[in-house]
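For reference, the structure discussed in these notes is given below.
Yeah, one chain of the complex is gone here, protein chain that is, but the others are all in their spots.
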Amino acid sequence: MSASSADMSRRKLLLGGAAVGAGVLLAGCTSNDTKDGDAGTNTKENTAASQAPGKAVTIGFSAPAADHGWIGAITANAKAQAAKFSDVTLKVVDAGKDAPAQIAALETLIGSKPDAIVLLPQDGAQLTAIGKKATDAGIIVINLDREFSDSAASFSLIKGDNYGMGIAAGKFIGEKLKGKTDAVIGEIPGIDELQLTKDRSKGFADALKTYGLTVKHRVAAGFTVESGQKAAANLLQAAPKLDAVWNHDDDQGVGVLAAIQQAGRKEFFMVGGAGSRDAMDHIKAGDTVLTCTVTYPPSMASSAIILARLAAQGKGMGDLVELQVPKLIVLQSETITKDNVDKYLPLGFKS
Amino acid sequence: MSTATTPSADPVELSKGAASSAAGQSWWQRDSADSAKRNLALIGVLVLLLVIGAWTRSDIFLDIDRLWSNELTVLTQASSIGVIVVGMTFVMISGGIDLSVGALLALASVWCTTVATQDLGPAAMVFTALAVGAIAGLVNGGLIAYGKLVPFIATLAMMLSARGLAQNISGSHTQITADPFIKSLAGDRLFGVPYMVIIFVVVTALGWVLLNRTTFGRRTIAIGGNAEAARLAGINVRLQTLLLYVLSGLCCGIAALMVVSQTTSGSNTHGDLYELSAIAAAIIGGTALTGGRGTIVGSLLGVLIFTQITNLFIVNNLQLDIQRIINGGIIVAAVLIQQFRVGSFFRTRFNK
């Protein structure tokens, strides 16, 4: 009895020791600090006209919870840009999981009377009313990317160009495959139900049409790495030979590229979307089928903060004549290839 | 435990009649062949899916090389969820449920791909993934076995918090790994078979042996069949319950490594809705939600059916929304068939 209990306690001690050791090791393993300390954000140093600190402004910021590299970069950029201004206080409110949650969060934010609100809505239409309410309360509302259904609900809108993104991707592929009308083209969108996916796909198809090309294989990949891998693996089975693929999203592209490598496929080239740092690195190194990506830059969040500050301080944009910031800014979708990737590398976001 | 409360039929029994009628109807023969029959039916469904494939995409399904390549892809795609289903089947046979599997996969994938872990090399990554899965499973099991929480609630809580922790650690970023060993797991093959498939087959085989040939498996079935009887037979029900959730968590850790390898990254979005897919696969494989019944082979076939359907949809360039409708229909059909059988059994046997 006593011998066995001593044995037991020794075993327990060993087990306990091992458990503690494992725990320490595991706890240490949660660190994600990179050695170069690159946060992967894009900000702008103060421009000439806005350089001088103005009156102190409070800017509220709300964007959907980051479940995706691009959204994560939006929030990170907004925070980093605001930190560059000594006269800006940024109030980030959690937008929760869906539109009603974001509306509730914004109600509270409006109640605290900030000078401006930068808002990336969960859903443009559903958030229009609250945007209007904030505007009516005298708050400068900068609508980010997902457009309100009523332009009066915001002071300014700054957004990417989904249709243009499709055009850019289609143009790049079309130029490369010019004259090859039997070319097999694949498309890997994100979530088909979203308007932005529809716009991108339409732009892509429209651009391809001018070259006499069409999309042969198409499978949605749900904007996550894992579903990207799965969708691409199956797509590659459906199409034994491909000429080109446009993958809408560089985040899911991590999985798409992995699937392509695992299948050992090299006969085609791929165009990415959004412009992540990882995608740019691959383009620069030329080590994968990814030869190009068309941007949909999350740097727009930084610009939105700049716009909000200027508007709240009653200033215009330094390089423009007008005394107010513009009502609408649509960003170009730029095409990044090996030739110009160095220029864009600093803008690449961390997926 | 006043006996007067027993609402069941008073068992005044005429044993000889019962025994001889039972012998005449050979209940037991049907019974032992039940799971085999069910599995045959599932194989039939798989064959039917392949026939549909041959009909719609003869260029793939009637070309032996491309068929082989396509089916290897299906197996590879089924591999990570398949490993999770092995753990889930054990838990469900014991009468429990584990809703946290998808979230644990995400957490383990994130934890094993942090910069700090990656710096320690592939061995540390493997250890971390397995340890995180097993420890989270230990927490689940502890809450259920010793904290007397209902499995649904304990694992639901774990599902939420593990996903949250994964998000917190990763900062919602995709953590890419370039480790050659990890990448080789998904990229390399042995005798033409991807390692993913080999891992899948090995884990399933081990699961089968564990369930059918070991005391661990026997205890699992006993607990699910009649927990009180198991307890009164001297089986340590609580410890066994604890171990079952650790096993499920460990399977999540293995699956996490597989997904990390396949996607070359860890992410808090990994394993999305795996819990539902795993439960669905186990259910159409014949595992009872009430416990006591289920087979590893059946669950495995369940996974393959779902994966093959996905593959069929994609190679035919079809929208995935219709696939979801079909998946739902399959679950309902499978359970209806089982309920009909079990239901008719109870009606004739106990009149309840």
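When the chains are written out, they are named A and B in that same order, and each has its own residue count from 1.
The rule we apply is simple: a residue touches a chain if its C-beta (ideal position, glycine included) is under 8 Å from a C-beta of that chain, and two chains touch if they have at least 3 such contacts.
Convention: contacts and distances are computed from a predicted model.
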{"item": "Protein name (UniProt record) of the chain left out of view, among \"Sarcosine oxidase subunit delta\", \"Electron transfer flavoprotein subunit alpha\", \"Sugar ABC transporter ATP-binding protein\" or \"Formate dehydrogenase gamma subunit\"", "value": "\"Sugar ABC transporter ATP-binding protein\""}
{"item": "Touched by the hidden chain, restricted to displayed chains", "value": "B"}
{"item": "Residue of B:Ile221, B:Ile283 or B:Val315 in touch with the missing chain, whole complex considered", "value": "B:Ile221"}
{"item": "Chain not shown, touching residues in chain B", "value": "1-19, 21-23, 27-28, 31-32, 213-218, 221-222, 225-226, 228-236, 292-293, 348-351"}
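FYI, only the chains that are shown with their structure count from here on.
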{"item": "For chain A paired with chain B, centre-to-centre distance based on mean C-alpha positions, whole Å", "value": "34"}
{"item": "Residue ranges of chain B in contact with chain A within the complex", "value": "57, 60, 66, 69-70, 73, 76-77, 111-112, 114-117, 120, 124, 127-128, 131-132, 135, 167, 169-176, 183, 186-187, 194, 259, 262-265, 267-272, 310-311, 314-317, 319-320"}
{"item": "Touch list for chain A against partner chain B, complex", "value": "22-23, 25-26, 28-34, 65-69, 71-72, 192, 216-220, 222, 224-231, 233-238, 240, 251, 254-255, 257-259, 261-263, 278, 350-351"}
